[in-house]
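A single protein chain has been omitted; all remaining protein chains appear in their positions.
Up next is chain A:
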Amino acid sequence: MANRKTLKLHLKPLNLRGSTMSDLLIENGRLVDPSQGIDRIARVLIREGLVAAIDPNDEDIPPQCTCIDASGKIVAPGLVDLGVELREPGFEEDETILSASDAALAGGYTSILCTASTTPVVDSPGAVEYVRQKAAKANGVRVYVVGCLSRQQEGDQMAELRLLADAGAVAVSDAPRPMCNDALLKRSLDYCRMLKLLIIDRPEVPELAENGVMHDGQVSLVLGLKGLPTEAEDLAVARDVRLAEATDGRLHVGPVSTMGAVDMIRRVKSREIPVSASVCPHNLCLNDKALESFDSRFKVHPPLRSPRHVETLIEAVVDGTIDAIQSGHMPRSREKKMNDLNLAPFGAATLETTLSTVATFLVDANRLDWLTAIDRLSTAPARIASVPGGTLAEGSPGDVVIIDPDLTWVVDAHQFRSHCISNPLDAVELKARVTHTIVGGAVRFELTPGVNMLANA
């Protein structure tokens, strides 16, 4: 570790909120675009917020064009997250739309779907509109709203799904709560077929998971901590995929964490049932032994499982059984996480570390190539949620992430832009870091060595 290139990195104060869109040429970078199967050195020209050309002719490049030299770096479509908790309105001590937007940009995200762990919950067109307006004001990452599947998230009757969709919701879900009402899920899958609306379920059977703190296994047994049994997730996934098959409804399950879940998803996918799945980065690199520290930053949901599950999840990401990697960003304030393991809530701020986690534990470990990694982090989630992005094909949004794959850095959660400073990979050295995040042709985040690092710029 000592001899590796560890740059002392400093972040430029983020004062880009008003930055104007201009023509942008990204040169000398290694373009990795899974949507087009491109992995080579290429130039990307962005004009008026859209990708104008890959490898444009010199005469097509406007003279006032801003150039970014991406030598030695990876240029990829901006990352897309299938489920971020924004916590606003109602829990602004955990996160606001603005702080989450800044965190997302620093993590290379250009689009995030936000789930409704708020009060009030987002079960009405007015609430969708509130989030959209707040996000527009933040003027950072693109925020897509996931509306509630059931009214008040009570799992009793459908929310006004068509009206939510009309107001701009791109998917519906009761996440982070699981959908416990089988009949309601079945009817909703039926109903949403008409709306072509995606349903996201966070699979868990509450009765089996009750009061659990960590993965139910040998480690929880020895620590005397209440376990979250894998069956709690397996049974919910089994029901989910079966109902998706029965209704032909569009369903996404995730994040998942168990071998059983992977097994069932693999089986239904072989029958071409339109089910997709996602996983969180920490579930791909950490296991339940981390809880031996009794440190609440490892109290995440789904929980860190035993090594066998971790390995199975990696294989599923590699072979595509699991379509997408989502950050699992569940911000919770410091005072909440400071509690003992029973009282501390599940949660972690992971938007700013997801890409580097994948790079370190999957790409650098030769489990995944960059093309596949970017697919799982960008192209696949954009496709699942049917939102723009995930591609740098001509005419698509100028949403780009530039990554220095050789930069190593040590995670310091206190420097996060998120209000939450709890992260299971805190103090760990990671490889690869986002250097630029470009949304609609405007540079919204830039990592600059040499400037004093200011937290929460």
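Keep in mind that, in the parts below, contacts are C-beta pairs under 8 Å (C-beta built on N, C-alpha and C of every residue); 3 or more make two chains touch, one makes a residue touch a chain; residues count from 1.
Simple rule for what comes next: contacts and distances are computed from a predicted model.
J.: Choose one: "Iron(III) transport system substrate-binding protein", "sulfate adenylyltransferase", "Act minimal PKS acyl carrier protein" or "Aspartate carbamoyltransferase". The correct choice is the protein name in UniProt for the chain not shown.
T.: Answer from the record: the omitted chain is "Aspartate carbamoyltransferase".
J.: Touching the left-out chain: which of A:Val145, A:Ala290, A:Leu368 or A:Val400?
T.: Of these options, the touching residue for the absent chain is A:Ala290.
J.: From the listed residues A:Thr66, A:Gln133, A:Asn342 or A:Ser386, report the one that touches the chain absent from this view.
T.: Result: among the candidates, A:Asn342 touches the missing chain.
J.: One chain isn't shown here. Among A:Tyr144, A:Phe298, A:Phe416 or A:Phe445, which residue touches it?
T.: A:Phe298
J.: Name every residue on chain A in touch with the hidden partner chain.
T.: Touching the missing chain: residues 210-211, 217-218, 221-225, 285-287, 289-290, 293-295, 298, 307, 310-311, 335, 338-343, 361, 424-425, 427-428.
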